[in-house]
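Below: one structure, written as structure tokens.
With one protein chain held back, the other chains of the complex are shown just where they sit.
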Amino acid sequence: MIGPVSAIAAMTFREAVRDRVLYLLLAFALVMIATSRLLALLTVGSETRIVTDTGLAAIAFFGVLTAVFVGVSLITKEIERRTAYTILARPVTRGAFVTGKYLGLVLTLWVNAAVMSAGFLLLLLWRGDPVAPALPALWLIAVELAVVTALALFFSSVSSSSILGILFTLAMYVAGHLVWSLPMLARRLGEGWAAAAVRATYHLLPNLDRFNVRAEAVHGDPVPLGFLLGQTAYGAGWVLLLVLAAAVAFSRRDLT
Amino acid sequence: MSRDGRGRRRATALLLVLGLTVVGTTQAWLESHPLPRDPGRRLLYLPKGTFLRAASLGYPTFLADLLYLWSIQHYGSVSADERFLYLEHVYGQVIARLDPRFVDPYLIGALILVAEKRDVEAGLRLLDQGMEANPDEWILPYEAGFWAYDTARDYERAAAYFKRAMEIPGAPPSTRRLHAEMHNKKGDKQTSLALWSEVLAGTDDARVRAIAANHVHDLTLEIDLAGLNEAVSIFRERHGRPPGQLQDLVRAGLVPEIPRDPDGGEYLYDRRTGTVSATAAFRLRRR
Partner (left out) sequence: MSAPGPEQPVLTIQGLVKAFAGHLSLGRTSVLRGLDLEVRRGEVYGFIGANGAGKTTTIKIVTGLVTADAGQVTLLGQPATRPAARRRLGYLPEQPNFYGYLTGREFLRFQARLAGVPPGERGAAVERLLSEVGMASRADRPIRKCSKGMLQRLGIAQALLGGPELLILDEPMSGLDPAGRRDVRDLILAQRERGTTVFFSSHILSDAEVLCDRVGILESGRLALEGTLDEVLGRRSPSWEVTALGATPAGWNGAEGWQVTARRGDRLLIRVEGDEALARLLERLRQQGATLHSVTPHRHTLEERFLDVVGRGTEAT
């Protein structure tokens, strides 16, 4: 099991890092981080705030963009282009294939995010701004990327076309960032089936917004270690469930 | 079922239980240990509505609705020291710029700013912003006039707001009365009298007529008494004594004539103290 998974992950990573689209996105993000300094020139005071905001936003945004678009094509493209055939005709389970593809892409995204983060942190250092407040935000961006990739992978393995998969994943991404408003709505509704349905929805969707501690980074507010660990475990749990669901869905799928 | 398949199924079930457990427990823990931050604070960091408009992809009014709903939900959870910053930002900068024609946020925002923050100026600023964008909404100047009158006790500005409201079609008739009364409060009784007379002449409503008649009556009385007492004090200055009777004022050229009181009677004059007053049976009707 481990052998094929790591082989497929390594291959996915290698294939992805050679795709020029990735570099385009990376370059764009780095340019954005670099120009945050220019934006900062436009304001009076609060330069650090703008540099931090822009940098973290660029890393998160381009990371998610790559995760969704590359992640969704992960399985559908393999079927459309028949590249999965020779792999799955080996003694490789569907689960191993899906897991390997997932790990390969997450690795790619993390390397990507690490490059962007390095650029961003260097900028902070060069400006003489403190680096530490940004670290929890960067870490949770990485965890969120893993969850979003798992979402993309899941929708990739259940939907027949990439477009549908992208739509589903983006919808889930947006929903995941809005779930924090559901408990409020449930409180408003009081008791009854509507409130119960809202509460159930709240627990069925990954709460992606909790990964966002960029405001804390901007204001230098502390993020407790317990929260970081808890949120990381929460993300890992979702990744496990989503990759599992993707594997089950993909094993039922005929490659035609 | 092959042994292989059974094993795989068991592993799947195991992983499923593991995943659900991890997600469930961490979710519960994270909910009970939230970050020490206000959930509403995120709204505070929204960009100004002018920029959000671009990001709303053509649905600025819908986005404004959403933000308005959220802002109301979150209001209570914003910490006290940030609450008002929150209000001005979310209402004035975000929602109002996202959908300037969305009237409710101006009203609610002003209400909270005035009633809770006790910052009338901020409330009025918000309403001014609303009036600029919605010159056809009488409720905005009406509300502003009310706050200026009731809380700021700035009758001059209140009068200006009511005048503005009054000129917008659809404003309730009470606006005219409030406008007239503001002039009275501010001390300009002549103008107030003229305005109340207009109200009296311009309505057929028996109740409104009665109210207006009372105001006209009282204002006439107050103006007359004030004028006569003023003349008496000038007379006293010139002659070292108060006039023997009110007609002396006419003879001295201080008043053209001695008016009769609004009910057709005569004003009383006490020559010992030199004060003019209404008849004992006669009182201001409003108080």
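Letters A and B mark the chains as written, and numbering starts fresh at 1 in each.
Here, contacts are C-beta pairs under 8 Å (C-beta built on N, C-alpha and C of every residue); 3 or more make two chains touch, one makes a residue touch a chain.
Computed from a prediction, not measured in an experiment: that's the story for all the values here.
**Student:** With respect to the chain omitted from the figure, which of A:Arg90, A:Arg127, A:Arg187 or A:His219 is a touching residue?
**Tutor:** Result: among the candidates, A:Arg90 touches the missing chain.
**Student:** With the full complex in mind, choose from A:Ala27, A:Ala132, A:Leu229 or A:Leu255 the residue touching the hidden chain.
**Tutor:** Checking the options A:Ala27, A:Ala132, A:Leu229 or A:Leu255, the one contacting the hidden chain is A:Leu255.
**Student:** Could you list which residues of chain A touch the chain missing from the display?
**Tutor:** 3-4, 7-8, 10-11, 14-15, 18-19, 81-83, 85-93, 252, 254-256
Methods note: only the chains that are shown with their structure count from here on.
**Student:** I'd like the Å distance between the centres of chain A and chain B, where a centre is the mean of that chain's Cα atoms.
**Tutor:** Here chain A and chain B have centroids separated by 49 Å.
**Student:** Using the touch definition from the top, list the residues of chain A that touch chain B in their complex.
**Tutor:** 93, 95, 180-181, 184, 188, 203, 207, 210, 213, 215-216, 218, 221, 223-224, 226-227, 230-231, 233-234, 236-238, 240-241, 244, 247-248
**Student:** Give every residue of chain B touching chain A within the complex, in rising order.
**Tutor:** On the chain B side, the touching residues are 8, 12, 15-16, 18-23, 26-27, 29-30, 33, 35-37, 39, 41-42, 45, 70, 73-74.
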